[in-house]
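The complex appears here minus one protein chain, its other protein chains still in place.
Chain lettering (A, B and C) follows the sequence in which the chains are written, and residue indices restart at 1 in each chain.
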Amino acid sequence: MLVVMKRDATQAEIDQVVARVSELGLTAIPLPGTERTAIGTFGVAAQEAGEQLESMPGVQEIVYVSRPFKLSSREVRAEDTIVRIGGVEVGAGRPVAVMAGPCSVETREQTIATARAVHDAGATVLRGGAYKPSTSPYHFRGLGEPGLAILQEAGRAAGLPVVTEVLTPGDVDLVARHADCLQIGTRNSQNFSLLDAVGETRMPVLLKRGMSGTIEELLLSAEYILAKGNPQVILCERGIRTFEKYTRNTFDVSAIPLLKRLSHLPVIADPSHGTGKWYLVAPVALAAVAAGADGVIIEVHPSPDHALKDGFQSLTFENFAGLMRTLPGVARAVGRPVAAAAAVTA
Amino acid sequence: MLVVMKRDATQAEIDQVVARVSELGLTAIPLPGTERTAIGTFGVAAQEAGEQLESMPGVQEIVYVSRPFKLSSREVRAEDTIVRIGGVEVGAGRPVAVMAGPCSVETREQTIATARAVHDAGATVLRGGAYKPSTSPYHFRGLGEPGLAILQEAGRAAGLPVVTEVLTPGDVDLVARHADCLQIGTRNSQNFSLLDAVGETRMPVLLKRGMSGTIEELLLSAEYILAKGNPQVILCERGIRTFEKYTRNTFDVSAIPLLKRLSHLPVIADPSHGTGKWYLVAPVALAAVAAGADGVIIEVHPSPDHALKDGFQSLTFENFAGLMRTLPGVARAVGRPVAAAAAVTA
Amino acid sequence: MLVVMKRDATQAEIDQVVARVSELGLTAIPLPGTERTAIGTFGVAAQEAGEQLESMPGVQEIVYVSRPFKLSSREVRAEDTIVRIGGVEVGAGRPVAVMAGPCSVETREQTIATARAVHDAGATVLRGGAYKPSTSPYHFRGLGEPGLAILQEAGRAAGLPVVTEVLTPGDVDLVARHADCLQIGTRNSQNFSLLDAVGETRMPVLLKRGMSGTIEELLLSAEYILAKGNPQVILCERGIRTFEKYTRNTFDVSAIPLLKRLSHLPVIADPSHGTGKWYLVAPVALAAVAAGADGVIIEVHPSPDHALKDGFQSLTFENFAGLMRTLPGVARAVGRPVAAAAAVTA
Partner (left out) sequence: MLVVMKRDATQAEIDQVVARVSELGLTAIPLPGTERTAIGTFGVAAQEAGEQLESMPGVQEIVYVSRPFKLSSREVRAEDTIVRIGGVEVGAGRPVAVMAGPCSVETREQTIATARAVHDAGATVLRGGAYKPSTSPYHFRGLGEPGLAILQEAGRAAGLPVVTEVLTPGDVDLVARHADCLQIGTRNSQNFSLLDAVGETRMPVLLKRGMSGTIEELLLSAEYILAKGNPQVILCERGIRTFEKYTRNTFDVSAIPLLKRLSHLPVIADPSHGTGKWYLVAPVALAAVAAGADGVIIEVHPSPDHALKDGFQSLTFENFAGLMRTLPGVARAVGRPVAAAAAVTA
């Protein structure tokens, strides 16, 4: 943290800041310059300390230097973390994990059919929602507990582990009994009570970026989970909100190599929510793999035009299979092994 | 293109629009309905319906017309709603409600001193946080239950009702026992489990806009609370996230008149979080009142440079008192009565 | 500028950076810390220098300290600048300047009628467009030179000086002959050839913020004009582009007090483009004045529903007069004198 003094700051003001920095348990080194004085501070500085200093007379601004995330940082842990969902390993150069399934569990038949179809096309994890966050209280909010049971059954039928969203701390135990990986959705990316709750489990967690969340905030949300002792966190880029109106969100493909540089945690991409248009899902999924993603999570529905939620961004079985024929080539081109599972059943 | 007429549009107005549409070389098909006439509208369509249609063969795109919020809409209820926090009425042309207090409850002394100072300067509600959402797990997260007790005591000591944030459904009952109004923070603006939970109380709720939330999403979040039978909702503009780096958020002053046009609910402004800089708080608070806000909520701290959280956006007692000397003149200039309470104790 | 080294940077890497900083003509002061070393640099550092250093081995990031704008900065010039448009003084506590008129000059009659109406309601400057930037090549792009002549005539008829937009360097002389103030629009906020060209005149310039421009970029664009020797620059907040869809732009009211703190130049508000909805113009104009604006610029049209451009954000004569009845009270409440001109003709 660097305290930049105003051009006309007095020596007394500078002395006061130096004294206050010491009070805060930090070391202060004044740096007189041609235009103004700055005061370097060293030690572990909470943001609050900076905010206090920023209010002092003569201070112009505070410049933060140290990164606020620790456990998720590659500086703290250099080797890639591998997260295990059932038998599937994600991260650390493992084959690209393909998680696919319906946005929402609607019926037993739809879910089992989709699970089998995505498995046969090469997916290694089944995704699906039993609890759905919905902007409007008048829209479909998921089947709830019966949906969890259907999803679990479908996963077993197709031989795929299951990832599904949990919305509130009170549901964590229930969802954990039916799933192999807990998903934290974009609207809960800063629901700290929920992050604490999944941090207390020993289940893998798929953590989505907030829809207006920064990279740093995503890593700090992961930090909540890690700090509770749960190291099994997968980061997920799913698009951010911008002014562009043609797409539902703007998929931030650069977040993938950036997160992998900053953190040792696996990083996957959600091109379904990231674009909101089925015809953009495949090209953006391929782009994510080319950029180094450890996996993708994709919405697939037997009949998207009858889906109860988000049909417009779901792939048909046929379109998903088409994507899965192209994806291994892109993965290989960037030096990534291809999942054996895909090869087996195809 | 679809031209939707107002409910109370006259036949002459409809005829003028039809004529004007023809002048422009377009074909007009008026569609008289039960609620209103539209020219070219096709009924109430849920988003899901549109999304299903959008996936059908041959379809290019769907254009939505109907507003998705109902109970919060001024079309459904024309008269302004008044929300009562303790004895303080907010909305419907009542005096500008001034809610003030520390960002976080830190100590009994700090809280009581602040409560008295803001009361004496003319505030009518005490604000303060016992549960604090914090981006980092390593930062101060509030005193919790002991903080609630301090806040309640400080409110009584100063004769002010209390508003404070609740973070998770499991805490709603506890917080409700200590407070007069429940606050839903920006990060929980789409925490639907929490919205349901406060909707089931009969407590007033202060609902903040999400940091990247649209006006429509804010009204839909209010809709969750209203749909559970709790009509006591205050909407709060608190700044949105943009590319600008000098300010913490961009305070959207136009949201105030826009929300008042779209909805019957009271609308207040939070210039402290909306700007993140203490020296911008007073001008933005005055701007909000000039734009028609029903109230403001402002962070005040006895010694901002020692605050445990958000000190840099807090006003000193002196700066707050200065703001309170200017605010009534602006309120009067836009035809708003001035709070009697302020006059009494000053 | 502070060069932050990586945690594991070697002494050799640190030495290389120190040597390079010296090569760049700056002074380097290494600051060993508990976690990492930082290197303070002092002297005039161009951004390019920082970018060069950022690529060196061992360097983690560069933190900029000095503000890049000079001539527009309040640190360089403490006293408020007054800009004179014809006989009207803007800035430095002068009465709120009200610039009003049609978006586009359409006909002589419309323009003269509007000029008289806005004058009679209290406006002190006539605005109007002869050259209109239009997103589509198929839309109305203004009358061009004949429009300039009409505008000049209308200004004379109503006794008001004129501000109008110039789009390209080749038109600066022509526009300058017909106008009292040159406007640089939002799409040209970083058209540096045009900024140079108006900087070479000695005409007042009304410079709009780019639609995605930061505060710093606005001040740097002003810097282009000032650096050419033209000190007569008015800064104009006109809304920025965000994800919100109800409004055309998000009017950043906090930019007004922020710009006045950072710079000595006058700051005005454009609530017409800033909101894009006529019914939001008056409340946002009043908000801007409450926040300390030195003026407002407002679109007024005799018959907005027949306007060739931007009718939906134009006020009728009646609505403008209504705003002008409320505005002086708000100005007075924040300690601002009221324009004598307004009083005279009202």
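FYI, contacts are C-beta pairs under 8 Å (C-beta built on N, C-alpha and C of every residue); 3 or more make two chains touch, one makes a residue touch a chain.
Please read these numbers as outputs of a predicted model, since none were measured by experiment.
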item	value
Contacting the left-out chain in the complete assembly, out of C:Pro30, C:Pro68, C:Gly159 or C:Pro302	C:Pro68
Residue among A:Gly147, A:Gly274 or A:Gly295 touching the omitted chain	A:Gly274
Residue touching the undisplayed chain, where the options are A:Ala222, A:Leu265, A:Ala288 or A:Ala307	A:Ala288
Sites on subunit A contacted by the missing partner chain, in the whole complex	212, 214-216, 240, 242-247, 250-254, 256-258, 261, 274-275, 277, 279-280, 283-284, 286-292, 305, 326, 329-330, 332-335
Interface with the undisplayed chain - residues on subunit C	20, 46-48, 51-56, 68-70, 133-141, 167-170, 187-188, 190-194, 210-212, 217, 220, 223-224, 227, 241, 278, 304-312, 314
Those residues of subunit B which, in the complete complex, touch the missing chain	1-6, 9-10, 13-14, 16-17, 20-21, 24-29, 31, 40-43, 45, 49-50, 52-53, 56-66, 241-243, 245
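Throughout what follows, only the chains that are shown with their structure count from here on.
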item	value
Distance from subunit C to subunit A - Cα centre to Cα centre, in angstrom	38
Distance from the mean Cα position of subunit C to that of subunit B, given in whole angstrom	30
For subunit C, residues that touch 2 or more chains besides their own	242-243, 245
